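Note that this is a trimmed complex: some chains were dropped, and none of the rest were shifted.
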Amino acid sequence: MTSYAYLGPAGTFTEAALLQVPAAEEAERVPATTVNAALDMVRTGRVKAAMVPIENSVEGGVSATLDAIANGAPLRIIREVLVPVSFVLVARPDVELADIRFVATHGHAWAQCRGWTEQNIPAAEYVPASSTAAAAHDLLDEGASHDAAICSPLVANRLGLRVLAKHIGDVADAVTRFILVSKPDTLPARTGADKTTLVIPLPEDHPGALMEILDQFAARGVNLSRIESRPTGLFLGDYFFSIDADGHVTDARVADALQGLHRISPGLRFLGSYARADRREYEVARHTSDEAFAAAREWVDSLRHSPTPDAEDIG
Amino acid sequence: MTSYAYLGPAGTFTEAALLQVPAAEEAERVPATTVNAALDMVRTGRVKAAMVPIENSVEGGVSATLDAIANGAPLRIIREVLVPVSFVLVARPDVELADIRFVATHGHAWAQCRGWTEQNIPAAEYVPASSTAAAAHDLLDEGASHDAAICSPLVANRLGLRVLAKHIGDVADAVTRFILVSKPDTLPARTGADKTTLVIPLPEDHPGALMEILDQFAARGVNLSRIESRPTGLFLGDYFFSIDADGHVTDARVADALQGLHRISPGLRFLGSYARADRREYEVARHTSDEAFAAAREWVDSLRHSPTPDAEDIG
Amino acid sequence: MTSYAYLGPAGTFTEAALLQVPAAEEAERVPATTVNAALDMVRTGRVKAAMVPIENSVEGGVSATLDAIANGAPLRIIREVLVPVSFVLVARPDVELADIRFVATHGHAWAQCRGWTEQNIPAAEYVPASSTAAAAHDLLDEGASHDAAICSPLVANRLGLRVLAKHIGDVADAVTRFILVSKPDTLPARTGADKTTLVIPLPEDHPGALMEILDQFAARGVNLSRIESRPTGLFLGDYFFSIDADGHVTDARVADALQGLHRISPGLRFLGSYARADRREYEVARHTSDEAFAAAREWVDSLRHSPTPDAEDIG
């Protein structure tokens, strides 16, 4: 039976993302306790692919994922999924809003509901949990130190928890982006509305080097939809950049930009080309079309293949 | 009595950073539960200044701080402090390494000691805590759910906890950078080895806009020592950049770069010019020296102040 | 009596240009044999100003003028004049088109009429002359070696020469641009449709240095309407650039670009800001307006003038 891993436990937004993949509905779905653990199941062949969060519209890039796919054995993103993020406040059966003293949830979720909690349960104290689902699950445990949790509607529903408030996130249309990651042996076909993800170590000092990298995209008319810096962990000020570019590696302009990047930063990592979740197509300038690239290549090839003149004629 | 806030509880690396400020040793030191809370004490006048972490050599920028100083009432960084990060494993009196089943600590600390823990206590489970100091403190509590904690040597020492292992961080010379933040009414004097911190919203789409911003520094020979992207939280792909540039706002080239930035991104925020903790001076190219700026200004001023010729002479 | 010099002899297109200046109509008009001679009359005070050609839409920049104003004692362009260039073929009284064997004119005029002459008088030989007017004038001389000349309608008319053909230039709407040059003691007032002319030595090697120069304009949104390279004469490959930029030195963005240029190429020369002959206004982006510059300057000034914090507070 085919298996898929995801950042668990069951009921997280990540499982909701995985359920959008048709083949995953019927397959074994294996929760992992960390992003690294989920990706390692892919690397060892335990699962076919893993779903992990990469970016949240409120909290930003998910550092654990950005770092995990940037290091270790190579992986490949084959799909992205967008999941609207909606938080609910759940509590033990006998607890009312006014009674809540300890609220457990994941740090990111707590951050995203801070406005609502300060307004509605100002006296409540925060209890960190390793995930929103874990916080909810622990409510069922008699000895739990908290009396309420913030979690997804999915998990509240599954566990049959009492929902005291819905849509308590401070940003109404918050969304999280997830990626489906496999071994680096396949490449999704070009759809015309694609995205390419790269990890690029900054070669040397910053302003010049970063501009040189950005120029490799700009010079080929390749737009960037995400750019994030991450420390390499080696020393303060040593970064790599995690970048999403519009287009597919089989687009001539993307392939050309990648070649330019490989020359100036040979340690870069290609994390895949895959269909955009929003299916939004982008305009390609005439002079960066596949046709313009083919014409340019043919022209230069024709120049290079003339015979050599007689040596004495040119001295 | 003068008061300083810091990201608490007592015994965190942040308190260690605050203790490097001479005036803080004798002053009241107020622990805050969150970065936001610490900064709000500055904004309301409850304290004179607050010490908060901004960047870790292993984990990267501290999002909570980057976001908190980028929003709300303006603040000003007046000093930076570097603190070597060294982790120790502490346990209850009767617990040996082989017995440890639950280890509590802050998520960042856990991430930084993962190599050591996987090697030495592979069976131990992680219990999230809101800070390394809180995890250590809770060990004293009879009902604690964990039997060991990862914390700083400072807090282990203060609480008289038993240290099972020292220097367990995966990166030997990890360091965390802290900033001392006050109201925006003073500006530290130029020392010749200074740093200027800015928050710059990305005006529009990415590659062009970011290059335009970087070019404002490059065109004046101003080097960047840190550049980090952060989501604005408004929608996926909307960023601001948190940037440290070499130099002081009273350096002509920095002032000129700031003017250029203000024109293309008027919503930028100046977070201060202050002495570099490492006192490292940087070279300034002849043509970006204060003298070159003064000479250029004088030259252009002289051009602008000639009398106008008679109208009929030029028709 | 006020005097004006011009590149003579009488009847050249340059005199036609000078006659467009109201004050010159009543003034003494002194023909000069070379551009250098005309400009030296300005430098010595012999004349108030001199009219010389700088650019022709067919032949390009007038090297003699570009070099003469780039070297020697400083001068200032105070006006530009556009004159449509129309050539006529004139001949001795008894000569018909079919009889013409030798045609005298200036090399530039010959080049601009080559299409017509090859079609209509293919057997005619070219006799170089120092100006179109001189070629025409010499026809009146019995011993002249040529039997026809190419010159301006103005001189043909003045000398009463027989016109065999009109509008014989290969480009119907050719135009020559002339500049009125004075001592560098006045500056024409800003009109809102102005042009600034600069001479910029290339600091070092080419691609980087030229891009750095162009970037000084681009970074302030200053458009260039003319850019020409000229050898310095020192060694092969050593250039200066002669540049016309949109705008007046009292425009903030132009003044700022000039300051940037002065820093990277301190030997640059300001040749004046003056009204465009075509009165065409240009759009100014909001962020490069005088208001944006003023706002940016005020903002940075406000940052620089905060008091210094107490030394011990920051350690």
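The letters A, B and C name the chains in turn, as written, and every chain counts its residues from 1.
Definition applied: a residue touches a chain if its C-beta (ideal position, glycine included) is under 8 Å from a C-beta of that chain, and two chains touch if they have at least 3 such contacts.
What you see is a predicted model, and the numbers here were worked out from it, not measured in a lab.
Sequence-identical chains in the complete complex of this entry number 4, based on the file rather than the 3 shown.
Here, only the chains that are shown with their structure count from here on.
Once subunit A is excluded from the assembly, the chains that remain, linked only through touching, form one piece. For the self-contact between subunit B and subunit C, the two sides draw on mostly identical residue numbers; the shared fraction is above half. In this assembly, the C-alpha centroid of subunit B lies 55 Å from the C-alpha centroid of subunit C.
Work out the mean CA point of subunit A and of subunit B, and you get 25 Å between them. Multi-chain contact residues of subunit A (touching two or more other chains): none found.
Listing the residues of subunit B that touch subunit A in their complex gives 55-61, 63-64, 107, 111, 126, 128-130, 145, 171, 173, 175, 177, 205-208, 210-211, 214-215, 217-218, 222-231, 233-237, 239.
Within the complex, the subunit C residues that touch subunit B are 20-23, 48-49, 78-79, 180, 182, 184-189, 215-216, 219, 249-250, 255, 258-260, 262-264, 266, 270, 274-275, 287-288, 292-293, 295-297, 299-300, 303-310, 312-315.
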